[in-house]
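Here the structure is laid out as structure tokens; the discussion comes afterwards.
As you look at this complex, bear in mind that one protein chain is not there, while each of the others sits in place.
The block that comes next holds chain A.
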């Protein structure tokens, strides 16, 4: 069982909670920044739209999507889909200067939009683009930003409560932005569930112009080199994931993890120290600072279940933990557990699956 939460006194400004300053009282509605890069919307934007819808409904306000991009069919398509995923309104800025992501014009467009239309909450994906933009926008607006939130809610006072792990591996904290607006938060991809789109939905459009010339923008994109996607780990979106942690002790033992993943037609991953040791590449890391996964089946072998790992796997439908320590934290959130040596159980499980599914794995 987890220990009782320490009954900490609210720190800092929470202790000096006062009425929201007059100038922020008109701030209303929930916004989601729709990340459109090179014609494609990052799925995290729709995940946030689902979450933003819940917040907006609780607050009894509108949900808006902010779409920035060049004038193009893709931008128009993104606007349509923004409604499908739950928006009532779209704030749109179409300009050739917004074709490729650059901090300067994007920060300008988004801060101008916020200052003009005054949302109370603004959510962005914690991608490279979202983090680059959120930091600039929050600083320009001098407001609070909670990075990498794992849970969003509104409290009794209608203020955004953003929860994220704290340092140290066991605790979570809930962060508020009490006296400033908008309340900003970023969320990593896959942390929130993908909502079902409703293709019949539509909404209002509000147009905005960039008021910036290409000549005013210092940074130029000389080239864009797309990743060779073929052998990329598609861990975040895999249906079945098998992962190993420090309990496997030596890099060679990760063959047992990859074999089981192969047998199941799934992906393999690991905890952070495995990456830090250089045993597996960084794109295989699962957890707060790696991939967040939402598979139908997650098998974790030799992983203790630190909070930073937990928040990255809790969206899994079924978590099976293999660990020699019956007191390991992972058993507090796994659905099934085996207290046994992963070096024995992993191959046994791979063999048993092969027998059951009637197929010999190609790579064993």
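In this section, contacts are C-beta pairs under 8 Å (C-beta built on N, C-alpha and C of every residue); 3 or more make two chains touch, one makes a residue touch a chain; residues count from 1.
What we mean here is this: contacts and distances are computed from a predicted model.
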item	value
Candidate names "sn-glycerol 3-phosphate transport system ATP-binding protein", "Protein FixA", "Acyl-CoA dehydrogenase/oxidase C-terminal domain-containing protein" or "Cytochrome b561"; UniProt protein name, chain not shown	"Protein FixA"
Identified contact with the non-displayed chain, of A:34, A:67, A:98 or A:129	A:129
Identified contact with the non-displayed chain, of A:46, A:101 or A:279	A:101
Chain A residues touching the omitted chain (full complex)	1-6, 8, 10-14, 35, 37-38, 42, 100-104, 107, 127-129, 131-132, 134-136, 138-140, 142-148, 161, 166-180, 218-227, 229, 240, 264-265, 273, 282, 288-289, 296-297, 307, 310, 317-318, 320-321, 331-340, 344-345, 347-353, 356-359
